[in-house]
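For reference, the structure I am asking about is given below.
The complex appears here minus one protein chain, its other protein chains still in place.
== chain A ==
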Amino acid sequence: MLSVLQKTIRPVQAARRVHQSAVQVLKHPAPEDTVTASFGRFVSEIQPQHLSPVVLQRSKRMVLDSIGVGLIGSTTDVFELALQHCQHMYAPDYISSVYGRRDVRLSPTLAAFVNGVATHSMDFDDTWHPATHPSGAVLPAVLALSDMMPASRKPSGLDFLLAFNVGIEIQGRLMRFSNEARNIPKRFHPPTVVGPMGSAAACARLLSLDPSQCSHALAIAASLAGAPMANAATQSKPLHIGNASRLGLEAALLASRGLEASPLVLDAVAGVAGFNAFYEDYVPQPLDSPHDGHAFLLEEQDMGFKRFPAHLGMHWVADAAASVHKLLVGAGPGKVSPHQVQDILLRVPLSKYINRPFPESEHEARHSFQFNACSALLDGEVTVKSFTPAAMSRPELHALLSRVRLEHPHDNPANFNLMYGEVQVTLVGGDTVNGRCDTFYGHWRNPLTDQSLRKKFRNNAEVVLPSAKVERLIEAVDDLDRLEDCKDLLSQLQ
């Protein structure tokens, strides 16, 4: 074990020796005027004092939520498959811990992989605008890398949080290079495009790589980016986030060993496709040097957190259907019976990917307007348990599903900032009951309270960890920017 650690110590030590601004000025020539170089500089030079109180608070909420969904995700079949694959193909490595599995450790990139798979396995992780799932691509890699660092030189909580925020920021900046990022993705699953870049940036930061190495980390990651949408809503989808996390870390580690790649990967060079290969329209913008202060995107655009494990679009119809359920059931407890219902009309944005009248798998159910509306109509809410085989096969649910039709009003675009969900139930007697949701609770316009977020975290984490550990995790994340040593966080995850 020691010799493995020794092998991994070297690049970190080398990088830390360089991390002195005077030495940097002497060693490196004046920076080039490219977008790629500006990103490399930013990643290398951003400092903790650039994190505003709002960004600190919002990112800590993201860290907490991400850990929680990762912990509950460690109970899924796809996680088990990924973990066994890693354990079968590779030996245990005593370095980086695996969510919720006591004493199971893997090599850093493999731990990042399985923890990323866990995070996205139930589609329960955070969603941003423009759309991607940013935290699952970054946090597992930052945790795995922190585990890799020697015990006496673990990053402080603030360093950890800074690296995390760098990973989020880079993803946000890259998505703003294209208008296409604001629409329903047709080609590439967004977490696979920007996720590896965010992970590479976060890890390059934590490794204290110099600006040139940071640029190369991003460029190496670009060759590992991009997976087709066809695999979303299949069992492979969680691997998109797992791989984003793993491959970004790998890119940073390779860059730290001196591997070089295109110095123009983010710039739009005619005739030689770089990162723009993933987008039809692409207008890159340089990042300003952080010396005069920097406003993180998270300051102006908060994160959406999910209340149940399904595609974000489901939350609108679920909230709308839940309000109809309440109206039908009245003040007391009661059930909605399919016999009462003649017709269910959903007014939702047009999106093939989440239009599934009769989902057959759990993955499909998480991506079905129809399923989520009917579950909420029947039960008053959608929860983790709504996607169990037993819940999914209920006859009363199927009866409702067969009565659903969809409409796609022109004023309802497939955009998480603008869409709404309407549920109109026509009862057997002819009466109609309507529900509409413009902004679900958990959306960035209507954020979960800290109390609600912690409740979600406890519900998730307590599935695999004892409650004492769960509470310590909540405390550690809350105190993260004040922790001198992030091991207080690292040691509670399994």
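As a working rule, contacts are C-beta pairs under 8 Å (C-beta built on N, C-alpha and C of every residue); 3 or more make two chains touch, one makes a residue touch a chain; residues count from 1.
Please note the rule applied: contacts and distances are computed from a predicted model.
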Options "Chloride channel protein", "Aconitate decarboxylase 1", "2-methoxy-6-polyprenyl-1,4-benzoquinol methylase, mitochondrial" or "Vacuolar protein sorting-associated protein": UniProt name of the undisplayed chain: "Aconitate decarboxylase 1"
Selected from A:V78, A:V98 or A:L298 as touching the chain missing from the view: A:V78
Among A:S97, A:S146, A:N243 or A:Q494, the residue in touch with the chain that has been omitted: A:N243
Sole contact to the chain not displayed, among A:R187, A:K326, A:R403 or A:K469: A:R187
Among A:S97, A:Q213, A:S262 or A:N412, residue touching the chain not depicted: A:S262
Sole residue of A:V104, A:A277 or A:V384 that reaches the chain not shown, by the stated touch rule: A:A277
Contact footprint on chain A, counting only the chain that is left out: 4, 7-8, 78, 81-82, 84-85, 88-93, 107, 110, 186-188, 192, 219-220, 222-231, 234-236, 239-240, 243, 250, 253-254, 257-262, 264-265, 269-278
